[in-house]
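One protein chain omitted, others in place.
Our next item is chain A:
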Amino acid sequence: MTRAALLVLADGRFPAGGYAHSGGMEAAVTSRDVYDAATLEAFCRGRLHTAGLTAAGLAAAAAAGHDPLALDEAADARTPMPALRQVARRLGRQMLRAARATWPSPGLDLLARVRPQGAHQPVVLGAAARSAGLTPLDAAQCAAYESVGGPATAAVRLLGLDPLEATALLARLTGELDEVARTAAAAAGRVPAEGVGALPAASAPLLDVIAERHAARTVRLFAS
């Protein structure tokens, strides 16, 4: 158990397939909803407080050791769009492969056995954090950071934005990121008493809509 494990897990270079996904950014750029640093910031803030918060809650609960199958169902219930479900499970599979190689544990093996087609990525992320000896808050922080880090990197590639500006934007969001992670971890702490219904279920209809649109496109840089 080490704090530095959080750095390894949260590193964008962790080989779990994230580089091929833009978190809706490519679709938002295509629809001209994001075109500069200001609109990128608005997009990231929106994603953090919706999809990011929901993912952070699931990750925290998984890191706390709650039943991953119940959490996977809870993730399904919070992910109505088929395109996003498919992406979440594919990324979950890739995360599980990386996690089992980096922090092997019976818990991860079990998850691979009961969900051969992949569990939702935030659930696997939480299980990986647990396997690495990290806390539910760590897992929530990691999920929350991923929810904005991926789109910001994608925007740099898609729009030719100044990478320094994009990183400064992420730095400005860190206070809110901590807040979202704390909220998510607190909700995960209520799961034993209240069930998975205690977990955040925030959604962003526009992210849902553009995700389906993106999945139908034949010319694209990112898988989602």
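The rule is short, and it goes like this: contacts are C-beta pairs under 8 Å (C-beta built on N, C-alpha and C of every residue); 3 or more make two chains touch, one makes a residue touch a chain; residues count from 1.
By definition in this document, contacts and distances are computed from a predicted model.
Looking at the choices "Hydrogenase expression/formation protein HypE", "Urease accessory protein UreG", "Dihaem cytochrome c" or "Fe-S cluster assembly protein SufD", the name in the UniProt record of the chain not drawn here is "Urease accessory protein UreG".
Among A:L96, A:A140, A:L177 or A:V191, only A:L96 touches the chain that is left out of the view.
Touch with the chain that is not drawn comes from one residue among A:R85, A:R182 or A:R220, which is A:R220.
Only one of the listed residues, A:R85, A:R157 or A:R182, touches the absent chain: A:R157.
Although one chain is not displayed, chain A still touches it through residues 13, 15-22, 90, 93-94, 96-98, 100-101, 104, 109, 112-113, 116, 154, 157, 218-223.
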